[in-house]
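With one protein chain withheld, the remaining protein chains of the complex are depicted in position.
Labels for the chains are A, B and C, by order of writing; each one numbers its residues from 1.
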Amino acid sequence: MRDTGLLSPVRATTPVEALTSDEAWLRAMCAAEAGLARAQARVGTVPAAAAQVITEVAADGSLDIAAIAARSRGAANPVVAVVEELTARVAAVDPVAAEYVHRGSTSQDVLDTACCLVITQAVVHIRQDLAKVCAALEDLADEHRQTVMAGRTLTQHAVPTTFGLKAAGWLHLTRTVDVRARHLTQRGLPVQIGGAAGTMAAYLEHARMHFGRLPADYAASLITAYADETGLAEPVVPWHVLRTPIVDTAGWCALLTGALGKIAVDVQSLCRTEIGELSEQTAAGKGVSSAMPQKQNPSLATLIRSAALQVPGLASSLAHCMLAEDERPGGTWHAEWQPLRECLRLAGGAAHTAVELVTGLRVHAERMRANLEITRGAIVAERLSAQLTPHLGKTAAMRAVAMAAGRGEDLAEALAQETDVLDAATLKSLCDPTDYLGAADELVQRVLHAGSTG
Amino acid sequence: MRDTGLLSPVRATTPVEALTSDEAWLRAMCAAEAGLARAQARVGTVPAAAAQVITEVAADGSLDIAAIAARSRGAANPVVAVVEELTARVAAVDPVAAEYVHRGSTSQDVLDTACCLVITQAVVHIRQDLAKVCAALEDLADEHRQTVMAGRTLTQHAVPTTFGLKAAGWLHLTRTVDVRARHLTQRGLPVQIGGAAGTMAAYLEHARMHFGRLPADYAASLITAYADETGLAEPVVPWHVLRTPIVDTAGWCALLTGALGKIAVDVQSLCRTEIGELSEQTAAGKGVSSAMPQKQNPSLATLIRSAALQVPGLASSLAHCMLAEDERPGGTWHAEWQPLRECLRLAGGAAHTAVELVTGLRVHAERMRANLEITRGAIVAERLSAQLTPHLGKTAAMRAVAMAAGRGEDLAEALAQETDVLDAATLKSLCDPTDYLGAADELVQRVLHAGSTG
Amino acid sequence: MRDTGLLSPVRATTPVEALTSDEAWLRAMCAAEAGLARAQARVGTVPAAAAQVITEVAADGSLDIAAIAARSRGAANPVVAVVEELTARVAAVDPVAAEYVHRGSTSQDVLDTACCLVITQAVVHIRQDLAKVCAALEDLADEHRQTVMAGRTLTQHAVPTTFGLKAAGWLHLTRTVDVRARHLTQRGLPVQIGGAAGTMAAYLEHARMHFGRLPADYAASLITAYADETGLAEPVVPWHVLRTPIVDTAGWCALLTGALGKIAVDVQSLCRTEIGELSEQTAAGKGVSSAMPQKQNPSLATLIRSAALQVPGLASSLAHCMLAEDERPGGTWHAEWQPLRECLRLAGGAAHTAVELVTGLRVHAERMRANLEITRGAIVAERLSAQLTPHLGKTAAMRAVAMAAGRGEDLAEALAQETDVLDAATLKSLCDPTDYLGAADELVQRVLHAGSTG
Partner (left out) sequence: MRDTGLLSPVRATTPVEALTSDEAWLRAMCAAEAGLARAQARVGTVPAAAAQVITEVAADGSLDIAAIAARSRGAANPVVAVVEELTARVAAVDPVAAEYVHRGSTSQDVLDTACCLVITQAVVHIRQDLAKVCAALEDLADEHRQTVMAGRTLTQHAVPTTFGLKAAGWLHLTRTVDVRARHLTQRGLPVQIGGAAGTMAAYLEHARMHFGRLPADYAASLITAYADETGLAEPVVPWHVLRTPIVDTAGWCALLTGALGKIAVDVQSLCRTEIGELSEQTAAGKGVSSAMPQKQNPSLATLIRSAALQVPGLASSLAHCMLAEDERPGGTWHAEWQPLRECLRLAGGAAHTAVELVTGLRVHAERMRANLEITRGAIVAERLSAQLTPHLGKTAAMRAVAMAAGRGEDLAEALAQETDVLDAATLKSLCDPTDYLGAADELVQRVLHAGSTG
């Protein structure tokens, strides 16, 4: 029944895989229960000693996860079984403390809080990988500010560009992902604490029984204490059926795999045998083929692209789950867990793989330079067209250049036969692709100077 | 790192979960390798003894799945590591046989063939569950041919119907899913045997070396032998980048969860506290709430709906993977495995759960009858409107009925005040909801008699 | 060939439909061309008079949209045809000015800038509708702070809540959507100005020719001027293949329709004939059925839900389009336009419809109160369970309540027979659903006081 990552190599054995495993979710559910007991201890409705025992037992980590998974079918969620097991174990240590497990709570309070703990840990780790990706891309962008290469549009050579500008684009995109992660975690994923139907009624009932009357601001105090004990944020209101945190996370994962996927498809294009401008770092067991000994496949880019192809569909499922009727829907909540975890795993795997990819990327500047010559000057046809426009008018200029380029000869020479408004030396000089880079260098600087603000 | 189903209760511990586990995929990859050796033995290019040893070692099942998953990152797929491990184990038994492991093959031949083995086993099992669902629905449809209930459209009572007709609709839909499964498996999922780039070149090269020349029809013979040894179908041509079998499977899973999901949302509607026309079978630990002792949740319907919300997004990812460039793409193939497995798991879990749901469904005919009276006759307003039309014309008839219904009184009485073209007794009789069932019974018969053809 | 909204009633005739029509896009493309000419005039490379003529002709709006659409197939985008038409019309007025149309530019600069203009106008309008929705929801939340109703989970009565709290949840969700819209537009959608392959080379070439040398900071000045002329934001770097603005917009649309869709499914649940706690405002031609004169369908909620079901799939397509290889991909850019427009249309239609829905919503408090009694006290079983826990322990307390509730009699009376730890009067008093509202009122206040920050 195990899922080891055999079918998902992009995340197999990566740290985020472990941070989002069933074990990690179970730990987070136990942490949510423990945090709830401590929060109630802080506001005075659970004895401190009971909260302490619950916390210790919850941290023990020896619950039988397969048995709990099996029993999750009964209630359509795993929390009922977790609570039963946890209660039994606490009771074995301290029967009084067992009365305080899950007090006033509901399955969704625990599972949503656990979910936000898992997300937070995954995002924190992923940001470390994104920082490494950004650092490597900064170096690449800076180092290759003068590395001229063909700019390609719709598969065809268009005009020259630099590899530095390409890397700067990747950097800008990756930084944007990181900025969004910062927003997500700075704003904070919220604890969930609403009780059976979002009114917190049972939490308050226990408080009323305990104190004889309900203390002022008890609900607010409890929310604050719970957020504090778990390290999560305070929600304005229970969000059992207001699923912004979930769709935000999924949307961010899609942005991440889309951004890194853009890098991956660029690497794939430029690794093609005929192009050969980039290659992935070679290492034992990397990029190997089971059949062809000569091949060095861009396997890291392949893994990243495989993640980027999976996340949008998962994110769309989660968007559908916003349509959560009543105070808790039968199904839309339950459909979130696995796709959300899969989004995080794939994002984490893609980020981990991207560190390997960009830190090991080999840039073949000489090949970039050589490929620029393939079209014999046609790659600067736009420039020639601009230069001829004052002499011939825009339409005639474009036509002259198109006809010259169509001959497949050296463009400067071909143009010299089409028109005499520019002399051969000028034409020759204008056809130098390294001299038609526009603002490439300035744009790289803009990106480098922009930093991680936003 | 394990995935026990904790986050996917709909399939936790169900048979299809086991049939699609990493262990099952690994077994299938080994079976594909063994089948390939035997196929080559049949066409004379591998010694029978070697094929025998490979088959035995492959069946052993003790490969270290976690280690293989970890190594899958190097080649971006698990087959390279599987082949290395399998070869080493075969070599330990018979070094000569080891030379014949994966002979002439490529990772995708093995993984695609394994994939079709896994799909086939899952579909065969799921069809058993669908047969049980259909049998139970046949009984429900037949038994409740006269069980009158409100037909509801856009959440409002519309006209009467029968629960038998509703169940017949569910039956028709489920049968359609089963018919499609039959098509899928009768046509047969195909073996994959193309070699490095779909030309079968290495398979043929080994044959040429072995026989000194290439036997006539060697490729066709090998395809036939491989299909025969694995129990799969013969493809017309290698389908490394022609992904019909994958998208067909995913599409079928979406049809299945959509069909069972339709049943689930109907059950949910009719289980509502205020409606109470259906309930799920009660059993220890079923439908329980962690907070509310009185509740009996429709948790089976909840599980099924949770599956139905997840599959369409997964299937859309797989449709995107059809855009597989070249002879093997870097990413689109690799993005298929996990979503496809998840489709099968969810379909299998939904079908398993649907058996529980429909065989245990409790139909509260008296409540259906009582709810019919809520609108005090307005549920047959359409009929009254038809009856008044010859007297008043269509527009005036509809207006008269709408005004009468708008009073919220007994419709027959209210109408008697609006118009005198029909007498009170006639109006009373026309307002009997059990007398306005149209062709409900005949339509149930059509479905029951249609059987599983199509 | 027209699409009038016949198949998409949620947006038919709404303002955003007009703001995103083909005519609106064509206007925006013309505005982008005009803005580009004026921006170049500001930095000195286009004569002011020429920019003036281009602006006037571009504003004329009489281009033959069907002819342009037909010609869009040739270049796979409509801009080439727009530029040709616009150039011809400018030439008819001033042949010299015609030389300056689209100077240095590329199709994607124009279409992406136009796209951001269309998005901005749509979002500005939609925010006006969201403000109306929020205002109406504030009123509902405040007015119904004491309107008690059943809280429902997994279709079953769970514990009491208030309609005020439900409306406050809707409000919080809608405000979140509005806050995100503010972020989207405050940060600003960016102009696109990269030229053929993102280096701005032709823009700079024209400047170099014009001035004899390239002025310092010309690229930055031109970006600033273009942003200023169009009212859009300055990008750090051309974003031809860095598609954050597009996926951000689509993600926001999905958040919007998901949020309003949540309201819609709640309204649908509560409008059910058996529940009857809400109804939509009746009006001539609203909620009518072609067959059943008595029906008042919740057709506004239906329209909103229909939008919410469509946007996630569209957004997933746009997320896939982030994988844009090279400096301009062949297909991923071209796949964005129609889904993005559809996202905006559906979001705009949903917001427009939501204003109608929430401002006209009829709340039937007496029906809410009556439905609370259906379970004869079982809706406060959680409370009784809490009250009995100090006497019986948690497990025994839950069991006693479950057994009592299972009898289907009045819960207080049934419990009196199960246990004598609480007297009949206390039990009776505890069973009052209006006395078990938890922090419902406090939570409404939290939402109302939170305001539109965030």
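As a working rule, a residue touches a chain if its C-beta (ideal position, glycine included) is under 8 Å from a C-beta of that chain, and two chains touch if they have at least 3 such contacts.
What you see is a predicted model, and the numbers here were worked out from it, not measured in a lab.
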| item | value |
| --- | --- |
| Of A:T147, A:T230 or A:T375, the residue in touch with the unshown chain | A:T375 |
| Selected residue (touches chain absent from view) among C:K132, C:R208, C:K286 or C:R407 | C:K286 |
| Of A:A405, A:L422 or A:L437, the one touching the omitted chain in the full complex | A:A405 |
| Residue among C:T249, C:S299, C:N371 or C:T419 touching the omitted chain | C:S299 |
| Sites on chain A contacted by the missing partner chain, in the whole complex | 150, 152-159, 268-269, 271-275, 289, 291-299, 302, 312-313, 316, 320, 371, 374-375, 378-379, 381-382, 385, 398-399, 401-402, 405-406 |
| Positions on chain C contacted by the hidden chain, ascending | 1-10, 12-13, 17-18, 21-23, 25-26, 65-66, 68-80, 83, 102, 105-107, 195-196, 202, 264, 268, 285-292, 297-299, 301-310, 312-317, 320-321, 330-332, 334-335, 337-339, 341-342, 353 |
| Touching residues on chain B - with respect to the absent chain | 76, 87, 98-99, 104, 151-155, 158-162, 165-166, 168-169, 172-173, 176, 187, 195-206, 209, 217-220, 236-238, 241-244, 247, 251, 254-255, 258-259, 261-262, 264-266, 268-269, 305, 308-309, 311-313, 315-317, 319-320, 322-330, 382-383, 386-387, 389-390, 393-394, 436-440, 442-443, 446-447, 450, 454 |
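Just so it is clear, only the chains that are shown with their structure count from here on.
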| item | value |
| --- | --- |
| Identity of the chain that, by mean CA position, is farthest from chain A | B |
| Chain A-chain B separation of Cα centroids, rounded to whole Å | 31 |
| Junction residues of chain B, two or more chains touched | 268, 289, 291-292, 297-299, 302, 312-313, 316, 320 |
